[in-house]
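Comments concern the structure below.
For this depiction, one protein chain was excluded, whereas all remaining protein chains were kept in their positions.
Let's look at chain A:
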Amino acid sequence: MNYTEGPEIRDTKAPAGPIEERWEKRKFSAKLVNPANKRKLTVIVVGTGLAGGSAAATLGELGYNVKSFCYQDTPRRAHSIAAQGGINAAKNYRGDGDSIYRLFYDTVKGGDFRARESNVYRLAQVSVNIIDQAVAQGVPFAREYGGLLDTRSFGGAQVSRTFYARGQTGQQLLLGAYQALERQIAAGTVTMHTRHEMLDLIVADGRARGIIVRDMVTGEIERHLADAVVLATGGYGNVFFLSTNAKGCNTTAIWRAHERGAYFANPCYTQIHPTCIPVSGEYQSKLTLMSESLRNDGRVWVPLRKNDTRAPGDIPEDERDYYLERIYPAFGNLVPRDIASRAAKNVCDEGRGVGPGGLGVYLDFRDAINRLGRDAVEKKYGNLFEMYERITGENPYEVPMRIYPAVHYTMGGLWVDYDLQSTIPGLFVIGEANFSDHGANRLGASALMQGLADGYFVLPTTLGDYLAAGPFGDVDDAAIAEAEIKVRSKIERLLSVNGTRTPDSFHRELGKLMWDYCGMERTEESLRKALERIPELRAEFWQNVKVSGTAEELNQVLERAGRVADFFDLAELMCLDALVRTESCGGHFRAESQDADGEALRDDENFAHVSAWEWGDNGPILHKETLEYEYVKMTQRSYK
């Protein structure tokens, strides 16, 4: 795949000066919109997860006219709901030395120095307000007996700053945002469009002015216009087919925005989560994550010997390898996700994996049960243990859980500036759909933090600054018509192929290819293979896919086919991005770039930049945004 290099991105709009003052400065310099004018301005928010739900609710409350869209039957179902572990905040309620600066520091380091300092600092600052906001909404966080909030620790941090609601933190935070959203729907400031899927972005006179959606029940193609468009459509991990994402998660909205001019940043950064239930068979439709918080008390090990088929209980202590504790004594089982994932892969590659196919390691609670008692363990992790037993048919109180890494979160996404605005004026991107805060690796309990920071606190300020220059007048009819025709013709094309393979069969094959060649470990050779194979498979898709039914009805096959088509194009860009980045960092491990101990070897001299890809008719155009570290010195990450 050919690409060219375009001019460097120089201005990210972050104010200069001391990092603690930048967000204050930006807030003060942002223009305000008076209440009477807010009513005349319309904002479209696509997606109703933590980012989109909180943004739509807050913008509605501020007085804008908000149109909210989601593909599910109600905005309470977005995949943020499945986040288990918790949400970080620099409250220092424990007095264990936490601070905004430390959360900022941990996040920049944890992201392997591929995130922006200004954005991350703001995230740490705002984290404090998120907890206040959620508690005021009635989110039932875990409490101590004194009535104050409880916290726990999480991978990549040595302080206890993670707030949680049993193993269902994402659910409770999302319901908080959903309730705020429903309140605005009742107040008439937000109109909700469920079972609608965005299929294109309308750009007129250089600004994002609306979207084309399909009503997934009637098949009707609708046009919706606005003064600004916000995408909060989540990540694209489902490009791998098997992932921890909900089945419906897809890339269509951000990919169409990319085709319309929004840069796509760091597409190759995929977080592999270390604690998922291993794959059990060919028919499997998704992978289930076991919260990382389990590593607080569970110990990870494999047999010392290769191909040891004894039951775990029959393997004596001195024949077990607690490899994380051995290699990383300071952090032990709480090393960050990329480190824990790769370590699991390495021991399995050595032939010491457990379970069917040798693709699993033990996560053992025996010692925790002996130390704390079964009751205490059940109180802390009961629902997770139950879920494990349900899926595997094994009782984790009696035999250790088996876990293996799986695709979880995508750190890449549409490029945004400090205001969360993409390269298309008027198109804002928040939450997992943008690229900005996590660098090449995301620490646990920080996705919920980013989604809510963007939606409740950052976007409402920066979007107001943009809208203060509006309203932007009538939208050019030709631009709307062009987008609508494009959408209709793609649907017709999908329906007319009438081949012999289902969309899912293509998706599975693409996913396998991506996992094998662009997964936990990539090489130049594997990526070149993928870049050869993807276009072939895509060509076959367009000649041989079978989409049953019609466009004018609820048609889940058609929905899937459209998403798979976009995954092909995204997969290609991911592989190209991975190929060009000849260093290892965070979720991107190039086998050619490792040190003598097998740890990821970064190349700060050549790659301390964001790779922002522009859609070009003659292949992608790479723009680099140099990352400057004024506060956290770039060092080799070490958790030893």
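By our rule, contacts are C-beta pairs under 8 Å (C-beta built on N, C-alpha and C of every residue); 3 or more make two chains touch, one makes a residue touch a chain; residues count from 1.
What we mean here is this: contacts and distances are computed from a predicted model.
A.B. asks: If you had to name the missing chain as UniProt does, which of "NADH-quinone oxidoreductase subunit K", "Spore maturation protein B", "ABC transporter substrate-binding protein" or "Fumarate reductase iron-sulfur subunit" would it be?
C.D. replies: Its UniProt record gives the name "Fumarate reductase iron-sulfur subunit".
A.B. asks: In the complete assembly, which of A:P7, A:P35, A:G95 or A:G147 touches the absent chain?
C.D. replies: Of the listed residues, the one touching the omitted chain is A:G147.
A.B. asks: Per the definition of touch given earlier, which of A:V66, A:L103, A:A157 or A:A180 contacts the omitted chain?
C.D. replies: A:A180
A.B. asks: Using the document's definition of touch, tell me which of A:N37, A:S99, A:Q158 or A:S280 contacts the absent chain.
C.D. replies: A:S280
A.B. asks: Touching the absent chain: which residues on chain A qualify?
C.D. replies: 54, 57-58, 61, 72-79, 81-82, 91, 93, 129, 131-138, 140-149, 165-166, 168, 171-172, 175, 178-180, 182-183, 185-186, 192, 194, 217, 246-248, 280-281, 283-286, 288-289, 387, 390-391, 393, 456-457, 460, 500, 502, 504-505, 546, 548-549, 553-554, 556-557
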